[in-house]
Every structure is written in C-alpha cells, then in structure tokens.
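Only one protein chain is missing from this complex, and each of the others stays in its spot.
The block that comes next holds chain A.
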Amino acid sequence: MTETIPVTDPRVARAVELVNREAELLDRTEYHGWEKLFTEDGIYVIPIDRDTDDFAGSLNMVYDDARMRQMRIARMTEGYALAAVDSARTVRTVSRFVPESVSDNEVVLRSAQILVAYKRGNHDLWAADLVHRIQLSPEGARIALKVVRLVNSDEAVPAAGFLL
C-alpha cells in the first residue's frame, strides 16, 4: 500500500481551498469568477458513463474545453436562456477529501459533493464523486481537470439551469 497523503499537506490544503472556493462561486452563480479558476486548457466534464476516462470517445452531459466553457458562461449570464434566468437555487457541500497524488506542481484530489437544488417548491438532490486535477504555481492554484461523476449519471436527471 502506498503511503497515505495527509490533507494537512500544504499543497493539498491549497487544492482543498480552491475546491471550496469553486463550490461557493457556483452556488452564487458567479460564473465569470469560476472560469478564472481553470487553466487555459482546463477541461470540465460530467460524464454519463461513470467508469470511463475516455471522455472524447463517449457521450457526456458536459465536456467543455475553454471555448465551450466560455460559451456556456455567456449562455448562463447573458439573460436569454430561460433555464438559467429562472434557475434553481443551489447549496452544495464538498467534503470527504482524499488526495490521490501530490507533487509540487500538481494535486489530484478526490471528494464527494452533495448539492441540493431548490426551485418552485421542489428540492432535488444531486450526489456526485468529484475529481479535481489542480495545477500549483507561484501565481496560484488552477483547475486543469474537473470530473463530476453523478451517482445516477446513467439515468434521468432534471434538466438543469445551474452547474455542478
């Protein structure tokens, strides 16, 4: 068994802090601020197949490079998309942080996300395993890859006006 990496490792702590900050930006729908957390070639993906890492070769719910992510943020913020204008309010907690690997330039962090979305009298529950690959540099920590694996990714979920 490999040695357990403590979450108190200062490099891991930077990654955890970023993931928490990211979660709050998404709950606040501060999407322009959220976009700045990604590296230039960062990928944001919500796969349908929980077991795949071949996102390009699979159909996903979201598979965003920087270009798609910028278009998505324009859609979420410019006021023409019915679903975004009247989106559910969300509150999420990200916890159960487990570092998968750590170096001075990169942390791969696994976690659990529980999100409650409230809209017009209905509370929807969204549970997911997250993986963040976070690049560390003197300028700051940035997300190179975020994978959201919903517990029910291969079944029906509500059409969403927010981001996971």
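Just so we're on the same page, a residue touches a chain if its C-beta (ideal position, glycine included) is under 8 Å from a C-beta of that chain, and two chains touch if they have at least 3 such contacts; residues count from 1.
Everything that follows uses one rule, which is that contacts and distances are computed from a predicted model.
Asker: Report the protein name recorded by UniProt for the chain absent from the figure; options are "(2Fe-2S)-binding protein", "Lipoprotein", "Aromatic ring-hydroxylating dioxygenase subunit alpha" or "ABC transporter permease".
Answerer: Of "(2Fe-2S)-binding protein", "Lipoprotein", "Aromatic ring-hydroxylating dioxygenase subunit alpha" or "ABC transporter permease", the absent chain's UniProt record names it "Aromatic ring-hydroxylating dioxygenase subunit alpha".
Asker: Using the touch rule from the top, list residues of chain A that touch the missing partner.
Answerer: So the residues of chain A touching the unseen chain are 46, 48-49, 56-63, 68, 71-72, 74-75, 78, 80-84, 86, 120, 122, 154-161, 163.
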